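Report on the following structure.
A single protein chain has been omitted from the complex, and every remaining protein chain is retained in its original position.
Per-chain numbering from 1; labels A, B and C assigned in written order.
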Amino acid sequence: MNPLAPELDVVRWFNTSTPLTLAALRGKVVVLHAFQMLCPGCVAHGTPQAEKLHRLFAQSGEVVVIGLHTVFEHHAAMSEVALAAFIHEYRLTLPIGVDRPGADGPVPRTMRRYGLRGTPTTIVIDRDGVVREHAFGQVDDLALGVLVGSLVAAPRALPVADGESAGCDEGGCRLPAAARP
Amino acid sequence: MNPLAPELDVVRWFNTSTPLTLAALRGKVVVLHAFQMLCPGCVAHGTPQAEKLHRLFAQSGEVVVIGLHTVFEHHAAMSEVALAAFIHEYRLTLPIGVDRPGADGPVPRTMRRYGLRGTPTTIVIDRDGVVREHAFGQVDDLALGVLVGSLVAAPRALPVADGESAGCDEGGCRLPAAARP
Amino acid sequence: MNPLAPELDVVRWFNTSTPLTLAALRGKVVVLHAFQMLCPGCVAHGTPQAEKLHRLFAQSGEVVVIGLHTVFEHHAAMSEVALAAFIHEYRLTLPIGVDRPGADGPVPRTMRRYGLRGTPTTIVIDRDGVVREHAFGQVDDLALGVLVGSLVAAPRALPVADGESAGCDEGGCRLPAAARP
Partner (left out) sequence: MNPLAPELDVVRWFNTSTPLTLAALRGKVVVLHAFQMLCPGCVAHGTPQAEKLHRLFAQSGEVVVIGLHTVFEHHAAMSEVALAAFIHEYRLTLPIGVDRPGADGPVPRTMRRYGLRGTPTTIVIDRDGVVREHAFGQVDDLALGVLVGSLVAAPRALPVADGESAGCDEGGCRLPAAARP
């Protein structure tokens, strides 16, 4: 089974007035686009694809596309002020978070949590927070669309009863945790 | 509500040993790609897109992509022998049907039934046979993928009780037709 | 030294009211674009490139771009009526000649004279009728432009004194052939 998506660790957000967390987005399909502003494959393919997907769902809100600036090289060149200029010049409107620098070494924290091989990387997370796709490099538009569309339309998995009190409510009746298999 | 997709009227098939009918494909998502082999927009965008979508679902079979050669001009140039050469040179593997010539006028029959404006036209039909998209011209890969993916994943609509006898069976209980609203 | 370009052998012309011959075009730079209307690489790259080059020099007339329809397969599919429809649909305006069918075998005559390997092939002929480039497959726009531009600007070679009578005229004075080095 695919793993639950680790939470984001972001030092600054662009294009959103409130910070985003995957926890708060549970229930929506989330597409993470990990990129670097000086990565040619990102600029040519990945970032425009993420922006297009963001615009496709900007109205409905059923899919949230998040850019994640995961700088692991040329840190001085890809500062926040440089990223701000990049976002302005490329007219990007999707929310973009700056991955928090690592305590040791050049790889930032969210990037390390996800075990990314590099940029661009596309990570697709379903409504239940499960990673359903993790792809390094160029992803075909048609294939990505099919995956995202199917996750939007799919019925949600039954609620997982972790940490909930036993007893009945409108969601159903639960065994006491101790009694669960 | 969107209309039920009219049946195909095809004089010859390529890339399939048995003729296809929408009736027999009920239960699957169907994408119709109406094209002409000498239509520049088809050759550059529509037909490669249809072929790519076909290959994406060739294994699972959940989506059936059908090319429909709807010749409405230059009939002598787009004969069956010419189409056969086109299919060979462009290495097309999706099933392709030749729309039946019209009784009067240059527009073939399936094209007329669907009220197509021209080529390329993309028609997406859900598992229940309902037309969910009818788009003339170039369609974005990402948007098409999202639509197809959502139709693949969506639960089927409840069976429509037309022409069925009243009474109960495992599908439920029906009013007599005369009493229906 | 590169060979003199063999003459064209064409059964029908499109987009020109008078047949073209290389002999009559001596003094101009000529670019031959050998193609087939059902050759994917021609339709996607070669033919649009030839059309663009034609339009670039349509005013000045210093470069004459000629399409040559060299059908060596699928002859029934690439008839003259089919080519006419192709030219119409793709809005081609460069002059296009249909290569004369071979006496034996599928390869037409001009194609054989030039020893073409297939389509598309680009042949660039200088003002003196000498073949300066013979390239099978996709040719880069920038490199083709540089070659054509340099041939347009280059001073013509001195007239080659073959078969000319000795003596003087306005072109100069020649040694008797027997005395030439």
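Rule of thumb we're sticking to: contacts are C-beta pairs under 8 Å (C-beta built on N, C-alpha and C of every residue); 3 or more make two chains touch, one makes a residue touch a chain.
In this text the structure is predicted, and so the values were computed from the model without any measurement.
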Message = Counting the whole assembly, list the visible chains that the omitted chain makes contact with.
response = A, C
Remark   = From C:L8, C:I125 or C:L151, the answer for touching the chain not displayed is C:L151
Ask   = Of C:Q49, C:T70 or C:T119, which residue touches the hidden chain?
value = C:Q49
Request  = Could you please point out the chain C residues that touch the chain left off the display?
outcome  = 49, 52-53, 56, 140-155
Task = With the missing chain put back, which residues of chain A would touch it? List them for me.
result = 38-40, 43-44, 73-74, 76-79, 81-82, 84-86, 88-90
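Here is the rule we go by: only the chains that are shown with their structure count from here on.
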Ask   = How would one label the connectivity among the chains shown: line, ring, star, complete, or other?
value = line
Homomeric contact chain A-chain B: same or different residue positions, threshold half = same
Key: Gap in Å, rounded to a whole number, between the CA centres of chain C and chain A   = 56
Whole-Å gap between the CA centroids of chain B and chain C = 44
Query = Just curious, how far off is chain B from chain A if you go by their C-alpha centres, in Å?
reply = 35
Task = Mark out which residues of chain A touch at least two other chains, giving numbers and ranges.
result = none
